[in-house]
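Shown below is the structure under consideration.
A single protein chain has been omitted from the complex, and every remaining protein chain is retained in its original position.
So, chain A:
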Amino acid sequence: MSDARAAILGTLRRTRDAHPLTPPPSDFAPLAEKQWPPEERLPRIRRLMEAVHTEFLEATEADWPTVVTDFLTREGAATLLYAPETIDGAVLANAGPGGSLHLIPYDRPIDDFKQQMFEGIDAGLTGTLGAIADTGSLILWPSAQEPRLLSLVPHIHVALLRADALYDSFWQAMRDGRWADGMPTNALLISGPSKTADIEQTLAYGVHGPKRLVVVIVR
């Protein structure tokens, strides 16, 4: 349909040149000013995310695998999908499964185990790149090692958040991390478990994505 392309761009160019538009300057100050003292960021993130049913656990670098597996066992989860090629994944595998929880590595293309992914997995574990104080959001850049569906298909998404990786705003995280220099296949902000209000404005959690989001704060 290159005819359409030429026609569309031709019209746009011709009419824009006939009536050029001078936009006002973009003043990003109202975004830059969204700042919180470091000690207020985590409580704010927690408050905003808890307001949309996110659950929080506290842990250390030494005990988070136990905290996660204990929690999931308690909640009756039988299977935990994880990313064996990441550092966190290796640490988890080393610690071994707790109780009756089965650890399932996400180590092959989804095409080979779609059915199991959709029907046989209770929980998925991912890391995060940090969290955003302004809106209460986790930042995830899924990768070849830590695939996209880990945080989407399992009923419970468990996300590790390092307590020192906190940003004021999405804008700040994007600038500090120089995202524009190279975007990954997929970048995500996640601010709670999946939800809908499409039935008469009544909030219901767990529509198509995870029913529960559990953030483990690792200090």
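What we mean here is this: contacts are C-beta pairs under 8 Å (C-beta built on N, C-alpha and C of every residue); 3 or more make two chains touch, one makes a residue touch a chain; residues count from 1.
Assume contacts and distances are computed from a predicted model.
Novice: Tell me the UniProt name of the left-out chain, picking from "Acetolactate synthase small subunit", "Iron-sulfur cluster-binding protein", "FAD-dependent oxidoreductase" or "C-type cytochrome".
Specialist: Of the names offered in "Acetolactate synthase small subunit", "Iron-sulfur cluster-binding protein", "FAD-dependent oxidoreductase" or "C-type cytochrome", the absent chain's UniProt record gives "Iron-sulfur cluster-binding protein".
Novice: Identify the residue among A:Gln35, A:Thr60, A:Ser100 or A:Asn186 that touches the chain left out of the display.
Specialist: Touches the omitted chain: A:Asn186.
Novice: Determine and list the chain A residues touching the chain excluded from the picture.
Specialist: 1-5, 7-9, 11-13, 15-16, 18-31, 48, 52, 106, 108-111, 114-115, 118, 134-137, 143-144, 147-149, 152-153, 169-171, 174-175, 179-180, 183-202, 204, 206-210
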